[in-house]
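See below for the structure under consideration.
In this view, the complex is presented without one of its protein chains, the others remaining in place.
Moving on to chain A:
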Amino acid sequence: MDSTPAEGWAIEARGLRKRYGAVRVLDGLDLRVRPGSVCALLGPNGAGKTTAVRILTTLTAPDAGRARVAGHDVVTARSRVRRAVSLTGQYAALDEEQTGEENLRMMGRLRGLPRRQAARRAAELLERFGLTDAGRRRVVTYSGGMRRRLDIAAGLTRDPEVVFLDEPTTGLDPRSRRTMWEVVASLAESGVTVFLTTQYLEEADQLAHQVAVLDRGRLIAEGAPEELKRRVAARRLDLTLVDRHAYEAVHARVVGGALHASPGELLLSVPTDGSAAHVRALLDELDPARVEIARFTVQGATLDDVFLELTHE
């Protein structure tokens, strides 16, 4: 993320700010994304992900700060940005009463394709997203996963330079989610820059070359998934202590703070990578006399844990 790429950044944001009334939704967002890479903006509900996407796709103007997408300023060169990007928003943006094919043809025409080409492109996209059979049905009859796929296809009617996907897999079953991942991977392979938002750490890890963690309008961490994982344990070790005295003693030995601490239940959670060696070492370190920890379990860390850990620093 250090040296400026020869062809410039696909996305470059500096000090983006946006507030709605008293709520500071974005509070100085800085971000740079390399052309042809996949960047995941990770954050919980209300973090400001959608707001960031809307600013970068010119739908909302920032209160302060600057951003360039595909080399064009999102405020002063809106039309150029719009011609270079595609946006698939968090909620499906399709005509329910048109068929899948009609929706795609319409988007292609609005993107400036002649009638014949728009029809050809629609057929290609339906094929690519496994919707050929459903193409002649109205969108009202589609399942959530089909709708999401069509929604993403609708953003691709004319090869965009930068594709924005706002929570492309939220609400999808595991199989549809996997299909979506393949779509993102194939987009990246074809050289397109993908900017996606997600609430799932695992997804960011799977898909992205670069992960940016957003919390209350600020980036609290950024880097390659591996770097991030080095800083953020992917799992957590839940410890149940034998009594209140043991709880206090072990709590005092936790380095860098516990993820959860609930004295009432005598429960402590600490980050771990989940390997036997690390768990064994942690147990020894926290309970050298081997009398204070009654039970332990290893859990997959949730996004909450990641945030807690990152905001501890």
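Operating definition for what follows: a contact is a pair of C-beta atoms (placed from the backbone, for glycine too) under 8 Å apart; a residue touches a chain by one contact, two chains touch by 3 or more; residues count from 1.
The rule is short, and it goes like this: contacts and distances are computed from a predicted model.
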Missing subunit (named according to UniProt) among the choices "Cell division ATP-binding protein FtsE", "Alkaline phosphatase", "Transport permease protein" or "Acetolactate synthase": "Transport permease protein"
Selected residue (touches chain absent from view) among A:Ala67, A:Met107, A:Leu187 or A:Leu219: A:Met107
Selected from A:Leu42, A:Leu94 or A:Leu125 as touching the chain missing from the view: A:Leu94
Interface with the undisplayed chain - residues on chain A: 54, 57-61, 78-79, 82-83, 85-87, 89-95, 97-98, 102, 106-107, 109-112, 138, 154
